[in-house]
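Removed: one protein chain of the complex. Kept in place: all other protein chains.
Up next, chain A:
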Amino acid sequence: MTGPLDYLKETASQTAGPYVHIGLAPGAAGFDIYREELGWDIAGPDPKGQRIRVEGLVIDGMGSPVKDVLLEAWQANADGIYAHPEGGGAVEDGFRGWGRVITDFDTGEWGFDTVKPGPVRSRVKLASGVSERVSAADPDWQGRMESHAPMAPHINLWIVARGINLGLNTRMYFDDEAEANAADPVLNLIEWKQRRATLIARRDGDRDGVPVYRFDIRLQGDAETVFFDV
């Protein structure tokens, strides 16, 4: 007879419900309460790199836009550094790397302004750290080399809404980073190559000199977006 391990258990998730905006974006719910709502300014006043706009829809299994969704974005700066103590270094003042957006209640369109993230840097040097440990005798060495490659530029997204019981995690990559995407260790985890395309935002012209990327998220059905268990 063995006793139980004494770990606590993670609190169970529940849907954010239809009125998530009250708590997380009260201005959008129709009233002002806080000095400052959080999440409107992802990159801060003076970010390095290329400013971009990201736009899209979240589409349900019937093909209809979801009009009460809330998305959060988490991304590195243009140097591939996250604004976090373990993020790989220092970021520019005011760069938070986190944003929160809601959809237009009538159209379901969402969008945010940010900068294009850089590739997230490798913490293990490919030249020495990994190659010293692998050898031709290890049949999987090439795969392991790949798995230590830096990741292509991407924005991590988390999606909650009425009808979604546990927040959905996905990633947005960029269609003008084809070479980096082809080497990306996460995209290459997806066995079904045609599904990788669901994670790649399409450059959709410029607006006021700022590149616009289109990223529609399909919750279910044909071309369902890849979601991750992180």
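Everything that follows uses one rule, which is that contacts are C-beta pairs under 8 Å (C-beta built on N, C-alpha and C of every residue); 3 or more make two chains touch, one makes a residue touch a chain; residues count from 1.
FYI, contacts and distances are computed from a predicted model.
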Taking the list "Na(+)/H(+) antiporter subunit B", "Cytochrome d ubiquinol oxidase subunit II", "Protocatechuate 3,4-dioxygenase beta subunit" or "Phenylacetate-CoA oxygenase subunit PaaC", the UniProt entry for the undisplayed chain gives the protein name "Protocatechuate 3,4-dioxygenase beta subunit"
Which listed residue, A:52, A:115, A:200 or A:219, touches the chain dropped from view?
A:219
Could I get the residues of chain A that touch the absent chain, sorted low to high?
6-24, 26, 29-31, 33-36, 38, 60-62, 64, 66, 68, 72, 74, 76, 82-88, 96-98, 105, 120, 122-124, 147-151, 154, 156, 158, 160-169, 171, 185-186, 189-190, 195, 219-221, 224-230
